[in-house]
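Removed from the display is one protein chain of the complex; every other protein chain stays in position.
Moving on to chain A:
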Amino acid sequence: MSEYKSILSSSCPMPKLDFEIITMGHGSGGLLTHKLLDAGVFDVLSNEYLDKQHDGAVFEVTPGKMAFTTDSYVVSPIFFPGGNIGELAINGTVNDLCMCGAKAAFISLSFIIEEGLRVSDFWEILLHIKQAADHAGVKIVTGDTKVVERGKGDKIFINTSGVGKVHPKADISVDRIKTGDKVIISNDIARHGIAIMSVREGLEFESDIESDTCHFNTIIEQLLEDFGKGIHFLRDATRGGLSTILNEVSKSLLKGIAIHQKDIVVDESVAGACELLGLDPLYVANEGVFVAFVEASIADQVVQKLKNWENGIHAAVIGEVIDGHPGQVVLHSQIGGRRVVNMLVGEQLPRIC
């Protein structure tokens, strides 16, 4: 079974603290808070902005458009095959900025910790946050830590907000999508959701499936540099999976979207797990996959560019925007049939048989 891989043993050993678990006192703002922050957060994430330890961060801006976003991370379990809540909290917010055509630069980081969280777990999360921020080339410039009583949270919740400068060539908006646009997916789907499912209490199953979490900060910059306004719309296929974003787009535009099952790659073990669990991969969450609506003439070049990126090996044109069936996403099945792919009503629940 694929397991969470710790980076604790590497070059950054945990500081010697006189406590093993986080208690209410660590959120009091007093001595315990300082012990935790000084020996932990500030040390690990140190940069010129954070080191000032002020109430907020002050930074220079250059002329142009900025993008601003926020997201909260409540994933359970907090460690899962291929990732953890800390990594998601950075990549997720970075990626939301990228989907606006921006390059993420500064991130805020707030923890809501449930009393009783092991300090070693917190340390592990922190190191992953640092690693993910370094990979994406973003700085954590401000933040907050609160502790809530046992039972009032689920180990740890993280909120991150981010700002980034919009690429001068970018013009990303749902209104720019037009009939004939190609729909591109950046990689194979459903890995994250199934990786989480495989370690969820009561549902555990043997697999080597890992979350696809990754950042888009570099690839989106490159795509915008090369294709500029040819890229009409971007959206990451997180909660609700691929079908949910396609439905949102088709319903807001009142245009149809036709997609082709044969072009949507699902890893064999992910597909197998979906079969077994009675889940449809089109609705399963991703953390490292985005959808691009692009000018038809550049679609193949965009796919080629994505394929050269380490997280885009299975990039493909999966469909197109059409005038027919407005407001509906229609899947052309591998065997030549057609069906409407609807919006998911609630959580996707495993079937009986």
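Worth a mention:
Convention: a contact is a pair of C-beta atoms (placed from the backbone, for glycine too) under 8 Å apart; a residue touches a chain by one contact, two chains touch by 3 or more; residues count from 1.
In this section, contacts and distances are computed from a predicted model.
The listed choices are "Oligopeptide ABC transporter ATP-binding protein", "Hydrogenase expression/formation protein HypD", "Transport permease protein" or "Gamma-glutamyl phosphate reductase"; the UniProt protein name belonging to the chain that is not shown reads "Hydrogenase expression/formation protein HypD". In the full complex, chain A contacts the hidden chain through residues 202-203, 205, 256, 258, 268, 271-272, 275, 277-278, 280, 324-325, 328, 330-342, 345-346, 349-353.
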